[in-house]
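Report on one structure; see the data block that follows.
As you look at this complex, bear in mind that one protein chain is not there, while each of the others sits in place.
What follows is chain A.
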């Protein structure tokens, strides 16, 4: 009998327990990552478009292609950071450090190889590519900083301490 009661209580407790929630720290980081992506997307695309138009007018077709390639490289590098942020959101800060430094090294290596390979390509105008790339990176970073400013990140008090 007592076993039966125990069993019932266990079942009740199991039913009453809420579904396993996502880690609140990860939740706030994912919110921030979403906000950063939302804030950075359109300004980056607009900067690529402006760079493409301006450098197409100044330098012709090589300017246009240079600006497009530079803008896309910069956008890809910003997106990689946000992707790493999302993927490591539910892990500790030590993994975040490893991921961000690893991503930093990998990104710079790949970009250096790509830029070295693009150096001799006549179809791309170097200054157009470089200036558009810097502009897109700066705009994306500024937009992400604004997103951080406008996103409220909570301090999580563990349930046991309430």
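To be clear about the criterion, contacts are C-beta pairs under 8 Å (C-beta built on N, C-alpha and C of every residue); 3 or more make two chains touch, one makes a residue touch a chain; residues count from 1.
Heads up, the rule we're going with is that contacts and distances are computed from a predicted model.
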Name under which UniProt lists the unshown chain, selected from "Carbohydrate ABC transporter membrane protein 1 (CUT1 family)", "Chemotaxis protein CheC", "Cytochrome c oxidase accessory protein FixG" or "ATP synthase subunit c": "ATP synthase subunit c"
Sites on chain A contacted by the missing partner chain, in the whole complex: 24-29, 32-33, 36, 74, 77-78, 81, 85, 89, 92-94, 96-97, 100-101, 104, 108, 111-112, 115-116, 118-119, 125-127, 129-131, 133-134, 137-138, 140-141, 144-145, 148, 151, 153-158
